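Removed from the display is one protein chain of the complex; every other protein chain stays in position.
Each chain carries a letter (A, B and C) given by its place in the written order, and its residues are counted from 1.
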Amino acid sequence: MQKITLLIHCKDQKGIIAAVTSFISKVEGNITYLDQHVDVEQNVFFMRLEGEFSLKTDFVAVKTIFEQTLAKDFSMSWNFYISGVKPRMALFVSKYNHCLYDILGRFSAEELNVEIPLIISNHNDLKSIADQFNIPFYHIPITKETKDEGEKRQLELLKKFEINFIVLARYMQIITPKMISLYENKIINIHHSFLPAFPGAKPYHSAFKRGVKIIGATSHYVTDALDKGPIIEQDIVRVSHVNSVADFIMKGKDLERTVLARAIKLHAERKVMVYENKTVVFY
Amino acid sequence: MQKITLLIHCKDQKGIIAAVTSFISKVEGNITYLDQHVDVEQNVFFMRLEGEFSLKTDFVAVKTIFEQTLAKDFSMSWNFYISGVKPRMALFVSKYNHCLYDILGRFSAEELNVEIPLIISNHNDLKSIADQFNIPFYHIPITKETKDEGEKRQLELLKKFEINFIVLARYMQIITPKMISLYENKIINIHHSFLPAFPGAKPYHSAFKRGVKIIGATSHYVTDALDKGPIIEQDIVRVSHVNSVADFIMKGKDLERTVLARAIKLHAERKVMVYENKTVVFY
Amino acid sequence: MQKITLLIHCKDQKGIIAAVTSFISKVEGNITYLDQHVDVEQNVFFMRLEGEFSLKTDFVAVKTIFEQTLAKDFSMSWNFYISGVKPRMALFVSKYNHCLYDILGRFSAEELNVEIPLIISNHNDLKSIADQFNIPFYHIPITKETKDEGEKRQLELLKKFEINFIVLARYMQIITPKMISLYENKIINIHHSFLPAFPGAKPYHSAFKRGVKIIGATSHYVTDALDKGPIIEQDIVRVSHVNSVADFIMKGKDLERTVLARAIKLHAERKVMVYENKTVVFY
Partner (left out) sequence: MQKITLLIHCKDQKGIIAAVTSFISKVEGNITYLDQHVDVEQNVFFMRLEGEFSLKTDFVAVKTIFEQTLAKDFSMSWNFYISGVKPRMALFVSKYNHCLYDILGRFSAEELNVEIPLIISNHNDLKSIADQFNIPFYHIPITKETKDEGEKRQLELLKKFEINFIVLARYMQIITPKMISLYENKIINIHHSFLPAFPGAKPYHSAFKRGVKIIGATSHYVTDALDKGPIIEQDIVRVSHVNSVADFIMKGKDLERTVLARAIKLHAERKVMVYENKTVVFY
């Protein structure tokens, strides 16, 4: 058996589901999962489908037929993934180690369906963790003067290692529009607040000052507008007057870890689709 | 426009989704929502579909065709509901008033898509609430001696008022196998614990004694096995050593209210399917 | 037995707890609950204490001694409440009925330790609910022209009915600085977002547009700065791409109900203290 995942979005039209499911039947596939969503306001149709095919299936042919018939008829945007091919993920870090430990721990425990060919950092502090987990670590310092040069080096590495998506595990540098455009909806950030509350720097301090009773963390795709990209996952934890800013930070670390790990998992399993700065997440 | 909801379950087979969605296209319907689930272990297929049809559509004809073609070909169990026809719900209560106030408040605020033709109680205590909300109240005392007679009277009322489903809003009597068989998967109970922990009487006292850090409530369909029916919805709330049994009860009331209201809503909107003592809940 | 609640805050100093607890011992009281908090940043001490006294205790004398000794020595702000005297709460409403039904349901179920002498509204829509629960309802229309006159009438009623605190159960008018200063930290609002995200009008629409995965509700004391007062309680619920704005609103209603009810309970049981636009909430 071979398994595939098919993601589709297009203008909503009558008969799409029937057409797609009939197509899968015709090419001898068995649908094991199907979920779809219609954004009524925008009139857009989204579908995620998993199917099983015999080992002999010629997917190049299947994709060509799909391209020339359905995809054309319905003007679809679509992606076709063969399961078993793990996406290749680059980790960007700075000095905070909690998300890095968590991701590498889960990776080692085989909970994340990814390859991690490299870690890139603007500081050398976390190199020992990369060594501990045996992942190549590239220290590329970023200063005002070296920003362009540094980014050039980063892009070369991403290309060389055939990276599919990037995870900013508390990476403390702004990503440039250039890199964002090259990895559109493929750079995942973790922000340590319940966005849109407290964007930017020091959200735990702001939350403490405001006297909130709940703090949160948000994982989102990076866009040119700071902390305004499509939200993939959020979660929260209760706080009270008993908690200091230091407590907020400690409780927040737990949230950041969990929320980022969930976002990575969802992205790696091709369960996220982006449209109009929002995500459709098929659980 | 007329809206319909179609619920289907049957043995999982190739091509079901294609067949159903093609059928809807053929009878000039537009699918506005479709969710499906395959229970891989049991090899059962479940589908919930919402569609829009023109006002001229002859649903009797549509249903007949469906019956004679797809339903037959795939050996389907199926239900077809025309939206706008509200299910008729009977409330059974005893002496606790919090769920009753909550349900009648939501009903009055038009949050529940039901009719409530009557309230039945084995005590007279809550009659004034029924009066306050202008719902007919039937006091049918139940003692060992009058149990059979009482149930007979209950069944007559349920029949007379054309009741579709029953909600036990903290009704403190065991429902007999006879009534259960007449309203299979149509009697909703709220149990004040996180089932399967603490079935039976006095769950808050047991939870307190055990020193749990979280208490819960569970809404389920009533079956012959006490507190063992298919679970529709559960929720929890944190407790601590600070809380007394009385606090558990008070916090629990909030849970009971919310969980029961959600279960009623899900059932009334035909989002729940039962199979092998479990529920498929299409949110 | 008579029960009392004592709330204290003052500059943090050595020996306060010893002094207060010794005092209670000396006047023959038994401490049944004590919680305290030190705001290290602001160097402020907060205490909440519950105690039992014999029926013969002369509380006027006790309070006088406390005033002239400890309260003076430590420059305390303090409040002394005799349990059993229920605070008197005014409800302000407009057209939304879900919070009103919920509060009156809980009040009737004796879950809220308050008196509700009156409901004030700028519309007549909810009068029938007030009638249903037998609470006096005052319709005071507010237009640009009648704003001053309306407020004058409101203040007269609040005074006449000896109101201790006001609950805005989705009251759709701005409260004036005058009323706020007369009822400082005594006007409780429910805002239908997870503040500080989405203050102001139409938060559910904004949340939908931003594509958040969690929505919230916030209960806070009203201050002159809109939606910026001290937060008493917050809670959240998950949403997904499946949910429309209408779903957000429906799920939000459940949150608003629950969060407001909890805030009312906490305030009525004198568990909330305000300092520097934040609350200390002793659960």
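Note that contacts are C-beta pairs under 8 Å (C-beta built on N, C-alpha and C of every residue); 3 or more make two chains touch, one makes a residue touch a chain.
This one's a predicted model, so the numbers in the text were calculated from it and none came from an experiment.
For the options A:30, A:97, A:206 or A:277, the residue in contact with the chain missing from this view is A:97. Within the complete assembly, B:212 is the residue of B:31, B:212 or B:264 that touches the hidden chain.
Although one chain is hidden here, its contacts on chain B can still be listed: residues 37, 39-40, 46, 194-198, 210-214, 216, 230-236, 240-242, 244, 277-281, 283. Contact between chain A and the absent chain runs through residues 97-98, 101-102, 104-106, 108-109, 111, 129, 132-133, 242, 250, 253-254, 258, 261, 283.
Along chain C, the points of touch with the absent chain fall at residues 14-15, 17-18, 21-22, 24-25, 30-36, 38, 40.
In this section, only the chains that are shown with their structure count from here on.
Most remote chain with respect to chain A, judged by CA-atom centres, is C. Chain A and chain B touch with mostly matching residues; of the residue numbers seen at this interface, over half occur in both copies. Chain geometry summary: the mean Cα position of chain A and that of chain B are 38 Å apart. Averaging Cα coordinates per chain places chain A and chain C 42 Å apart. Annotation for chain C: residues touching 2 or more other chains are 242, 283.
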